[in-house]
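A protein chain is absent from this complex, but the other protein chains hold their places.
The block that comes next holds chain A.
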């Protein structure tokens, strides 16, 4: 009894002590525009040993030497936390002065339309960011007053890019005497040969993003820029029953019928697809550059990548953005920091660690595999070939696509039915956004 009470009092006291201390600690005043701010509160959610994590650590170091007397309080956040609460966080006094945030209408677009992000247009022209980023990279940095990406003011600055490509296991190709394809015809022929040997050539994951991205990638082979603009930026209505989307769905069904993609993959997750490739069970996957670092660390077999053969367009976009919340107390320091991350040495550091820098000088990249990754990206980016992701246009579309292509993989729906199923939510969503 006595012990019980004592414990209770101790805990309650500790609670009060702890919270008052925390309250004092977070109470640091700062100037409004913040050129004389002494603290830069910086958040991002890249892991410590990832390309971005390494490069940004270096950027922080450079920032510190160039701004003596300014303290950088960096916190590595959980992706989940930023994804769920960014709006609430930066709508308070407790938020960061600069942070990494997801690109896209539902994230950066939404917050910018609510007035929670600082307009960076002036800085972008002054510091030349607008010339350093290709048009398709700028698309995700600029948002209209309704929060729709593509045009309008700058609300974020991307440091890195990402794109969907084909990863292949060289050893498996050699062992089965199959040549690495360079054209789309060779690509399907190679898959036929694997099927003949009883190997499923493409690992897929119907329960998550990969299936939708493969569909989009296939559709893009028949697409031009106006399709991408219509689909992603709502310039004109999109007909789901015509090419390129019709072609994408039908070819996808064809892949399943021919055994390029296993029917069992309907319920698999992206992680399963990745580990199937790493462990050498699958000769190829069609997926994004975010796997690159992991394959490099963990895969024992020889592997490499090539752009999806025959496509001018690839799913892909800029990476996440640096944004400056309206509540930032050190805005000009934040701009300085962004500028440092765009410098060649930081960009090269991203590239040399297996990331895809937005303005890389490929000659600065030493590792041949990294170099190829970046050259391929530069190819896509320079021909304005980044087509974003299929689930971007309307909120909640990700789940629509997942369930649509799951039923295409397991054969419960025809391509025609799948197209119907994914067209309606798209049309409804676009109507809601554009008001037409």
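Quick notes
Operating definition for what follows: a residue touches a chain if its C-beta (ideal position, glycine included) is under 8 Å from a C-beta of that chain, and two chains touch if they have at least 3 such contacts; residues count from 1.
In this text, contacts and distances are computed from a predicted model.
Matching "Aspartyl/glutamyl-tRNA(Asn/Gln) amidotransferase subunit B", "NADH-quinone oxidoreductase subunit H", "Germination protein YpeB" or "Raffinose/stachyose/melibiose transport system permease protein" against the UniProt entry of the left-out chain gives the name "Raffinose/stachyose/melibiose transport system permease protein".
Checked against the full complex, the candidates A:61, A:224 or A:271 give a single residue touching the omitted chain, namely A:271. If you put the hidden chain back, the residue from A:65, A:92 or A:363 that touches it is A:92. Interface note for the absent chain: among A:109, A:288 or A:425, the touching residue is A:288.
The missing chain, though absent from the display, is touched by one residue of A:298, A:361 or A:432; that residue is A:298.
Interface with the hidden chain, as seen from chain A, comprises residues 1, 7-8, 11-12, 14-16, 18-19, 22-23, 25-26, 45, 47-48, 75-81, 84-85, 88-89, 91-92, 94-95, 102, 209, 270-271, 274-275, 278-280, 288, 290-291, 294, 297-300, 320.
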